[in-house]
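This is the structure I have questions about; it appears just below.
The complex appears here without one of its protein chains, the remainder shown in place.
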Amino acid sequence: MYCPRPIADVYNERLDITRATHIDFPQAIPTSYYIDPKACLRVNYQTCNLCAQTCTAGAIDFSQKPKNLKLKVGSVILAPGFGRVSHDVLEKFGYGRYPDVVTSYEFERLTCASGPTEGHLIRPSDHTTPKKIAFLQCIGSRDVTCDNGYCSSVCCMYAIKEASVAKEHEPDLDISLFFMDVRTQGKGFDAARKRAEEKYGFNVIRARVPKIDQIDSQLALTWTTDDGQSHSDLFDMVVLSVGLDAPEDAHAIADIAGIELNSYDFCKTSHGAPLSTTKKGVYVAGAFQGPKDIPESVTQASGVAAIASELLKEGRGTQTVTITYPEEDKALEEEEPRIGVFVCHCGVNIAGVVDVKAVRDYAASLPNVAYYEDTLYSCSQDALKAIAEKVKENRLNRVVIAACSPRTHEPLFQETLRSIGLNPALFEMANIRDQCAWVHAQEPEEATQKSKDLVRMAVAKARLLEPLAQPTVDVTPKALVLGGGAAGMTVALSIADQGFETILVEKSKELGGNLRKLTWTVDGQDARKILKDLIKKVEKHPKIDIMLEAELESTSGYVGNFTSTVSKGGKTEMVNHGVLVIATGGEEHKPKGYCYGESRQVVTQLELEQKIAKGKSAFKTTKNVVMIQCVGSRGEDLQHCSRLCCTQAVKNALKIKELKPETNVYIFYRDMRTYGFAEDLYREARQKGVIFLRYTPDQKPEVVKQGRGIKVNAYDRLLGEDISIPANLVVLSTGIAPGENENLSKLLKVPLTQEGFFLEAHAKLRPVEVAVDGIYLCGLAHGPKGLEEAVSQAKAAAAKAAIPLVKGKVAVEPIVSHIDKATCIGCGICATLCPFNAIQMVKDGKRKKAETITASCKGCGICASHCPVLAINMGGFTDEEIFAQIHAFSPEGCGEELEAEKK
Amino acid sequence: MTQEGYNPRILGFFCHWCCYAAADSAGVSRYQYPPNVRVIRVMCTGRIDVRFILEAFKCGADGVFTGG
Amino acid sequence: MAEAARQALEDIGVDPERMELEWASAAEGPRFVELITRCVNSIKEKGPLGTESNEAEEDVKRKLEAAVEAASASKVRTSFGMLAKKFHKDGDYSPEAIKEAVAAKFTPAFRKERIAQEIKLLLKKGPMSITKLAKIVGSTKAELEKIVAPLIKKGILKEEKKGLALA
Partner (left out) sequence: MSKAGAIMVLGGGIAGVQTALDLADLGYYVYLVEKKPYIGGVMAQLDKTFPTNDCAI
């Protein structure tokens, strides 16, 4: 680049130098160079102007000045994200003085294939590969000295991810992680943590390292564990797992938008309405509402879309622009096949194992291949544009991309084809990443040979691909919501407020679900008032039809056109609807053992909350209260961590202290997972004298009957001896078990996870959708979560469910069966076997013929494989195409001439 | 009876929704397995015709793995 | 379908275990890897195609060619389709029921058509005696004669002194 002005590369965390005129990363969107006004010599000192002269496209115009735009909008959504922990907090750990102390952001850039070191993990000091790395947790979190008293909720999990990725790069790395509590409370996080610890052998140390010293080229750490011993060790590199601070310009945003911030400068919201700020029309989503992980941010983002859509129902569609696709180039598609083959490096994912250039050159030798090229990241914005241009320039009418799995990226590439007037069905992928490079990492030659075979088979199929029509079908503008708890009611209300009829089906005889058992929310609001308001709004809403004591019997059809039968009091009712939302909730797990059920003094947290609601009188005789966390969870009856029992326990403990300060409250815990702002409650509980004792799974506290009372025996790690506490009340923090989801899962063909909750389509990017189009998911049915998260997820499900209703039309999969009337002998085998009753027998003259109902056909192909006269063919998977792939399977081919004669 | 260096060629018919997805998830977690299988993706195992399997053997496959 | 394929393979002397039908859901990556590894090793044990029937590769190829033809013949496919329809109706998909029904209905039709096709392929190289044909095709003389009779009547084959020949 011509720009003479070097600046620190902020994108790469200043580990690299770049120019004033730069593009941060090749896949950036928009993919255009950017001149940093603060650094540019021309802008600041009116000198230079080198780039403007050399730019052939004349795209640089220094006369441009920043302009103020006035935008008339109906609502403003604040999603500015989070800020960085201040530098002085990092300096306490030697960051800035010792080069090998890096932040977790820098670590991400070091392990990234397109990062400053191309993914080689090196020590910034001497560029050697580290052998021993330490991860320090809670840097700038849970730290009142820098007034970040909250927990950033994400650092524990990302530290384990980064450590795992590091082990993948350098298998013989020795990694230690220093935790206070291991807070991996997300869905599937605990299981992943356990797998990582076993597979990579991390040593997990429960201690907070106060400071770091440099001893010649290594870093010395000293720490004391809770059994009183002090340790020290030398490490080659230390990673500071920095927390999430409020955005730097939080106050500026608050003043401009006229909203209030909370004590930590994050946006002030309430658990009942987590996405609304203190000003109507201004909403918040993502980390600015509170430190959270990517799945929660995505959920809140969709949730906010629902609220804005409710508010601006009348304005919908008034200012939208619809994309128009160019007419399909029919002539080009009829010409004899001209195939373009693009072999992808995928950074180092494929190119690290497979000789991409060799595969590309091999593709060139295949018949009908008119163009071949290798691309660094074929799925990035710039590569897609390049592919589109090459297809147009070389008049290609078939495209084969050898890269990752069609399951994830086929729609993306097909969209590119559509944008240049080529039918999306004229496209085939060879999976040389997930099913080749990634799984044959130690056998590069075989992997390269396998890639060549897969490309040959893809090209063989591509030769026979035909354009397929993309029919659209109308949508019934009505939603069916299963479950009348907090989540179910919120979804129904939101869809109705967006202007669509909603049917709310509840199994029990009253609305409310688990919300009925709560008295206070974690942030002190009156849960019963929230419940009453919700029920009132739902019952009063003209567009919501409530069916109590009702259950779903059966559902058929597809997105936009479902027909369900709901049984209510013995008789069944037929309902037509466009979308369905699962909000069937979960149950409090009833524990076994711990004398539960044998003594009235042993209760669960929810039962305790009802007892507290009765007020001080219920605690007249209570002197000692002992709570035990993770009862039946994390490996006992339930495998998973239920995320909210710690916060619930601390909430109740504080309530008891409020009612009767002199009560002693003990809490036995494995990990105190009061993540996010709930950390303040945990600190407040400690200040108010609640005693927290850690236990390990092998030394669990036991509840023992003693005469008429009960006592708890346990091992106290700090004292290093057994203790016994006589208790008037033992409270078991039990987890959340899934409701009986089995039959609903079979009924709707929606898979369950091992723990029995419903499996979402994608943990991060599609958290409220399921594999079956048109069915959405929220609340405890998706997994254990607090009221705040359940409401956000319910709003998100409402937004996603409303999309097909708003569009009114749904495009149906082009892969359907085509029955050739002439050959069909009307035997009816296909019609009987079709699992989706998508084939009907019709009168054709005096004979009967089979005919496909394209809208219901799912493209499975059972009819085609059972037709005696081979009259049925599947779009995109015809017999000829599959035979071509089989022939291309063996390098020397097999009897092509026989093949021709058989047709 | 296995000759050294004999590398069988196996053709796989994988259903897009289940087995193909299982193969992808094995890839994502970087499990390693022998590279002898070449995969043809079909929308469902129901699509597989006896002819395809016989044709596969005729075209030099030593084994066929149909995954649903 | 899998049982029909296995019995078809058995009929032409190919070890049916070379064809495996397994189930692995989207979340069962590890299980998938075990299945694939076990399949590759079991095929390695069996050696290349034709080892079990120690026939020349060329013979195995011809039998497979005949088998594919047979599997495409509408008579054979109708029997297969009707079978599927029956199972669909009474819903007893137990392995024994499937095995027995396929053996009773599908395999005889398949075998008859396969032998007929193989004869046509063999006779392309010139006439051949019934006894030799029966040995290659792997059937009894009587069974062969029953298959050949209609073909002669239809004029596809004719009898010569050296044996049967293509018409």
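Labels for the chains are A, B and C, by order of writing; each one numbers its residues from 1.
Here is the rule we go by: contacts are C-beta pairs under 8 Å (C-beta built on N, C-alpha and C of every residue); 3 or more make two chains touch, one makes a residue touch a chain.
The model shown is predicted, which means the values in this text are computed figures rather than measured ones.
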*Touch with the omitted chain, as defined above, among A:Lys92, A:Arg316, A:Lys655 or A:Lys688*: A:Arg316
*So which of A:Asn148, A:Ser241 or A:Ser297 would be touching the chain we can't see?*
A:Ser297
*Kindly state which of the options A:Cys3, A:Ala20 or A:Ile77 is in contact with the chain not pictured.*
A:Ile77
*asked:* I'm checking contacts with the chain that's been left out. Which of A:Ala287, A:Val439 or A:Ile815 qualifies?
replied: A:Ala287
*Give the residue, chosen from A:Ile7, A:Val43 or A:Val165, that touches the chain omitted from the document.*
A:Val165
*Considering the whole complex rather than only what is displayed, give the residues of chain A touching the chain that is not shown.*
11, 13, 23-25, 27-30, 34, 71-82, 105, 108-109, 111-113, 115, 119, 157-158, 161, 165, 188-189, 192, 253, 285-288, 294, 297-298, 300-302, 304-305, 308-309, 311-321, 347, 349, 377, 380, 408, 498, 762-764, 799-800, 802-803, 806-807
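Quick note on the criterion: only the chains that are shown with their structure count from here on.
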*Quick one: report the Å distance separating chain B from chain C, using the average Cα coordinate of each chain.*
21
*Taking each chain's centre as the mean position of its Cα atoms, how many Å separate chain A from chain B?*
30
_Need the CA-centroid distance for the pair chain A / chain C, whole Å please._
49
_Shared interface positions of chain B, touching two or more other chains_ = 17, 21, 23, 26-28, 31-33, 46, 48-49, 51, 55, 58, 60-61
*Mind pulling the chain A residues that touch 2 or more other chains?*
439, 865, 895
*Note which residues of chain A are touching chain B in the complex, please.*
168, 405-408, 431, 433-436, 438-443, 446-447, 449-450, 453-454, 457, 771, 815, 835, 858-862, 864-865, 874, 877, 879, 882-883, 885-887, 889-890, 892-895
*Please name which positions on chain B make contact with chain A in the complex.*
9, 11, 16-17, 20-21, 23-24, 26-28, 30-33, 35, 38-44, 46-49, 51-52, 55-56, 58-61
_Partner chain A, residues of chain C touching it in the complex_ = 1, 25-27, 33, 65, 69, 72, 74, 77-78, 80-82, 84-85, 88-89
